[in-house]
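Working notes, structure below.
Removed from the display is one protein chain of the complex; every other protein chain stays in position.
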Amino acid sequence: MKLCLVITTRGNYAKVKSIIQAAENDPDVELQIIVGGGAILAKYGNIADSLTTMGVNVDRRIHFLVEGETPVTMAKSAGLAVSEFTTAFENLQPDVVMVIADRFECLSIAMTASYMNIPVAHMEGGEVSGSIDESIRHAITKLSHVHFPATQEAADRIIRMGEAPETVFPVGATSLDVIAGLDLDNLQPIMEKQASAGVGARVDLTQPYLTVIQHPVTTEYAENLEHVNQTLNAIHELGMGTIWIWPNMDAGSDGISKGIRIFREKHVDAPMHFFKSLPIEHYAPLLKNAQAIVGNSSSGIREAAFLGTPCVNIGSRQSGRDRSVNIIDVGYDKAEIKAAIQKQLDHGRYEENHMWGDGKAGPKILDVLKTFDFTIQKRICY
Amino acid sequence: MKLCLVITTRGNYAKVKSIIQAAENDPDVELQIIVGGGAILAKYGNIADSLTTMGVNVDRRIHFLVEGETPVTMAKSAGLAVSEFTTAFENLQPDVVMVIADRFECLSIAMTASYMNIPVAHMEGGEVSGSIDESIRHAITKLSHVHFPATQEAADRIIRMGEAPETVFPVGATSLDVIAGLDLDNLQPIMEKQASAGVGARVDLTQPYLTVIQHPVTTEYAENLEHVNQTLNAIHELGMGTIWIWPNMDAGSDGISKGIRIFREKHVDAPMHFFKSLPIEHYAPLLKNAQAIVGNSSSGIREAAFLGTPCVNIGSRQSGRDRSVNIIDVGYDKAEIKAAIQKQLDHGRYEENHMWGDGKAGPKILDVLKTFDFTIQKRICY
Amino acid sequence: MKLCLVITTRGNYAKVKSIIQAAENDPDVELQIIVGGGAILAKYGNIADSLTTMGVNVDRRIHFLVEGETPVTMAKSAGLAVSEFTTAFENLQPDVVMVIADRFECLSIAMTASYMNIPVAHMEGGEVSGSIDESIRHAITKLSHVHFPATQEAADRIIRMGEAPETVFPVGATSLDVIAGLDLDNLQPIMEKQASAGVGARVDLTQPYLTVIQHPVTTEYAENLEHVNQTLNAIHELGMGTIWIWPNMDAGSDGISKGIRIFREKHVDAPMHFFKSLPIEHYAPLLKNAQAIVGNSSSGIREAAFLGTPCVNIGSRQSGRDRSVNIIDVGYDKAEIKAAIQKQLDHGRYEENHMWGDGKAGPKILDVLKTFDFTIQKRICY
Partner (left out) sequence: MKLCLVITTRGNYAKVKSIIQAAENDPDVELQIIVGGGAILAKYGNIADSLTTMGVNVDRRIHFLVEGETPVTMAKSAGLAVSEFTTAFENLQPDVVMVIADRFECLSIAMTASYMNIPVAHMEGGEVSGSIDESIRHAITKLSHVHFPATQEAADRIIRMGEAPETVFPVGATSLDVIAGLDLDNLQPIMEKQASAGVGARVDLTQPYLTVIQHPVTTEYAENLEHVNQTLNAIHELGMGTIWIWPNMDAGSDGISKGIRIFREKHVDAPMHFFKSLPIEHYAPLLKNAQAIVGNSSSGIREAAFLGTPCVNIGSRQSGRDRSVNIIDVGYDKAEIKAAIQKQLDHGRYEENHMWGDGKAGPKILDVLKTFDFTIQKRICY
């Protein structure tokens, strides 16, 4: 079986890592790896180069992002992605294409494969969230031939949408597979990495610290700038050491970046260190040992629950998503954010929760795909 | 309200005609009309030119078809469509975009509009059929903000897929609106048109005749050629006068065209006339008075049921679609096709059936859109 | 040396055939063959399939033609070609790309390669002609690193344009190489081919006959239709057997095709046979033995001069091009065309002329390329 994995963000990589590892030891699986979009840009941390360094073969590098970060360029990028992935699939002739979650280019990829009569496998479908991701995720479900949702609840939704139950496999989230295999208490590497990577002060992680990731919410430049300002100032007033991770490219990420740059000019001595991206080997211990994860990353919902780390979730980006008890939801308001962080600091760590998976999703997915009898023609089940 | 109608096939035009008429008398509606794809190619009958001649303003003409008619060019065309419609929507700034049914470019259009935060209205969702259209149709549903299915059954499916019931309006098929307003017993124009348009013998429509439309089934050139050959020979052996309408552009239509061309070289005197396309004003009386409609056009399912015309439906293209009693389904086999036509000739006309609408769908759609309170952020209802 | 040949029309194939043959016996040359555009469309005769059948490996098939055949779609196609060839060159990593002559996509190809720092070799530069080809040809010269003009006169022009003399090699036209190696008096294959390919009457080639190729002149549909009508009627009135070869795809070829189709409906018994395309093995004997070649093909100027066949050259398409004495130039007028054909019939064959090459251009080109010391940075020589 030629299984094509498509990686378009650094986050995607963590989600396919355990599949890559399982495939490497499996003579029945020929992996094809395409890295594209933000995942091959130096400014977000080029995943293709990292993979190559690690001895993993990258079959295609695909640029499809049209500069601009507005809804117009998002749509143009989506169109370009369709065109580019068509060529890649034509050349590589995969037996199945794995599409991850719900970013705008993922619908392009699912569309391209299905138009070319190539079966589509979809990870992390059936969830509920805010923003255009919500529409994209379910549209991908309707184009996909086999589904690997992270939770039973998501699997139930996929079936209710009319997908055949025998095509739905709630295997858990693959991102937890990677975490499950790591030494989560070793903060030394990330301590040292601050010397050579990222910008800002060097944060002492033996002391209580926060981790922040704040993505734009697919809207206005000015609004995103204002949102990040509220968070920056909340964190700054608390005065705790903070590791801040740059947002993904997305319509609006310019506003976030601008906010961070202006803040840094003014507060050159703030105890904050900013990374463009972190490999999961560094990120997971960082998340595990943080006093809290702040922002709107899905890792605050999912990985933090798995690890028991408190989360302050800001704004609408994760709204509707199934969640554990480790989360306090707040709006885009400095005072509110600050108060919620304080409350989490007072509470301390939570119990680990396995609703999102047991750390063995990757091998399960591979086992399903190897024997799955794909029918290209779909038919709604009612 | 700026309502953008997108017409990409001649069939689309019949489906929006009653909306255009209703909008012309409505000061609250500003129509934006985009004609693209097959609908602006001379070889399929340029709808944009027809509209302009009729005094209807065409705002944009969009070429997005990459020549080749393979799955690769279908996918490339879909990508190009996204890119081109992005520019059109950016320039026109519609309040809502109307997407029709389930062709490959329709998903491109729905995707583009939704990525640009423009509400999407979808006609003819919720149906069930074969081919990639099945996946496309439901994916469009998941991207759409308001739904105008043709039947109650389709409306129910849309709601089961998780769409909010208050966004689903089973108004009937708009294509029937046009038919309802026509003089269906006047065959004179189509009789005369044979002298100046199309190729082949001139068929006497005062005698019993057949109508044929056979589309490719999105697959192999050779297979489509074989399919059309079976139909051509079945018809030829029956020896009845036949009006044959050329297929839409689609991956595979080259095979159909080739089959017809070869047949015509060999049977230059066969009593068949071939049109590239017919306006609904000519097509509806032709369908109404035919002894049977043969092939795999949706008009055999829907318009023929509305009119009571017998239908011989060939192959898988319409499989799964709700249907009335006027249909005999057959495979791609000359003998089987011939026998089914004979059976319909013996049976004669059926009673008219309104399961697909009462001929007033267009005005109903406009009434809904004018007052509909669009929420860009969708959320699955379970 | 990895030499990438790009074939985008059937005519291109004849121009690279002797290079392919020479390369097959040369261990120092690794050929990369890309077939695209009109050359992979069934309706123009798929060259990629022919090559594969002949055991020649086709590395990439590239669709870049946007349907429509207007200046807008020509420009869109040129843009798409840039995007598609970028991917192909990225994957294939050629050492040099061979660009042929002056079609619209050739500038796209030269531009793409030069932007990617891949040396460009250009065949048939330095000539003078009408239409947009004139601008395209010289623009390609300014992007190319080594030049293979067909004549000394063309070589002189290239040098006058500021190209370094040591990069200009007047090797002759490669299309003549193929002809030089053929049995030019065997008309049997083309006689027989009429039974199985093309449409129209079967023409007896043992009797005096004409050959016609008429391309659109990159302008209006209606104008091209009128032009071809004049030619069709001139030929028809002469009543001679005629082999007519369909035009290349180009903005305007729809008009030509339509004219031919209408004519054929009316004159079903005219002694004309129409081929979509002919391999050079069939075309060369046909040209050699024709009473005259009529139309606006460059083969009337070049190959006909080499063979001594009289030519009636219609309209502006070949204007400005260097020419031998075998040509009578006429306008788009039935009477004028008819009179000129009659004059050529009266004159009979001309002496063979080698101003366009001696039939050994292909091997000469390969010899140059194998040792050429490419400098990517160009500099005008004054």
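Order as written gives the chain letters A, B and C; numbering starts at 1 within each chain.
We take it that a contact is a pair of C-beta atoms (placed from the backbone, for glycine too) under 8 Å apart; a residue touches a chain by one contact, two chains touch by 3 or more.
Just so it is clear, the model here is predicted, and its values are computed rather than measured.
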Within the entire complex, the undisplayed chain is in contact with A, B, C
Residue of C:1, C:92, C:132 or C:339 in touch with the missing chain, whole complex considered
C:132
Which is it among C:18, C:114, C:277 or C:344 that touches the chain not included here?
C:114
One chain isn't shown here. Among A:13, A:64, A:148 or A:356, which residue touches it?
A:64
Which listed residue, C:25, C:53 or C:377, touches the chain dropped from view?
C:377
Even though one chain is hidden, which residues of subunit A still touch it in the full complex?
40-43, 63-68, 70, 72-73, 76, 80, 199, 221, 249, 254, 258, 261, 265, 268
Would you write out the residues of subunit C that touch the absent chain, in ascending order?
71-72, 74-76, 78-84, 86, 90, 104, 107-108, 111-112, 114-117, 128, 130-132, 134-136, 138-143, 157, 160-162, 320, 377-380, 382
Subunit B positions in touch with the non-displayed chain are 60, 83-84, 87, 91
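Here is the rule we use: only the chains that are shown with their structure count from here on.
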If you average the CA atoms of subunit A and of subunit C, how many Å lie between those two points?
52
If I count partner chains per residue in subunit B, which residues reach a count of at least 2?
72, 76, 80
